[in-house]
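Rather than the whole complex, this shows some of its chains in their spots.
Read from first to last, the chains carry the letters A and B; within each, the first residue is number 1.
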């Protein structure tokens, strides 16, 4: 956690947070599936002030060859932040943080994909953060799951993700940027609703076991809601596709910025 | 090898259509694809635009940070243009450091903005010779269906037009509008079977013999040009592309 001292009152006298949310309230989440033409599958996520695009290519031939697994597909995620996605311009190209996030998202997705159906192939997942405002790894994992489904990759279930955390000694859901900068703990979590499995889990800050217990359960509840929104996006995608004669024209457009 | 067969088939298909004066998507030879421009798409950028040119989609973000001027231009801000042809956008793009293709795109976009004096760089000086605004124009390609040059050029122009200099954040007085003075609009043509086509799709680019990008100004003057691909142009073909670029560039400019 940034842990930067701050004058911000992160929880007000009514128990509301700096952006008016209740402790267990998620930021608004919108998902659109199938927004790109070139990729085999894609999804666009707006989650609070985060804007994240995910695309999937594959299963396809795995390069370099020595990475091929003769028994399974390799799920390779590449998480990248656009240089203009943050206030202080980020140097283009991967840094250590993005390497770590790519790794844990790859692992989380691998768990749900039926990789044994596609030996020797690679399923490549690209996550591009266009605008960042805390919580991009959860937004990215959430978008990537939908993009995989949009690409027709068979999965046990969609992975849904959401973070819980602690601000002003209160366990809260889905930290925003100010809360992330000045908060006390963050717990990003990826979840498989159908099986109740946790496939991504990190934590940093300072939490008692009780607070951790509360936060994890709060994040899991949120993941169930995220999962609903994921399913809605896919339903809209498929109904749009089947409603049109020419499916190619039926791809939903990327939602426009609100006023 | 499979790819090559497909390429050959596409080539034949495109050639046959062209012989009849038609393109695969029904456009005239001198017609651009539908163009959508959405500015202010990225709030973390000082200026931004999302552009769809047919199925090609790019996001351009402009960031401004303070820094030192180049020693030989103490009274001028600094422009840096970068293009990320990320593998999300096409299976023909690879990850890793910029390759020749993305470098060429970035340099041609940069040349248009710079040589067309899109921004009054003298108004980006904080203290002459000491501190100026460094303007980063970053092109992020999300979906690639040909003609990055024009999609990115239009995105850069749109992003600059809406860009705010974040002086307050840097403790340099009040924010102000980036001093944009010109719209150098580039239009790209390719040559296939001795025919000149404007705004090529990815399929058209793959079978094209030669490519020519021409950036023009409000005055009708030329400010940047780049020929590409392994083929050649005759002189009259060059002049034809120049004229088309002036005409269509002027139509695009009217959108700003």
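As a working rule, a residue touches a chain if its C-beta (ideal position, glycine included) is under 8 Å from a C-beta of that chain, and two chains touch if they have at least 3 such contacts.
Please read all numbers here as calculations on a predicted model, not as lab measurements.
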How does the whole complex break down by chain label?
A x3, B x3
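Quick note on the criterion: only the chains that are shown with their structure count from here on.
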Between the Cα centroids of chain A and chain B the separation in whole angstrom comes to 31
Where on chain B is chain A touching in the complex?
38, 40-45, 48, 50, 55, 57, 59, 61-63, 65, 82, 84, 86-91, 95, 97, 136, 138, 140, 142-145, 169
Touch list for chain A against partner chain B, complex:
36-39, 49, 51, 53, 55, 57, 60, 78, 80, 82-89, 92-93, 124, 126, 128, 130-133, 254, 256-257
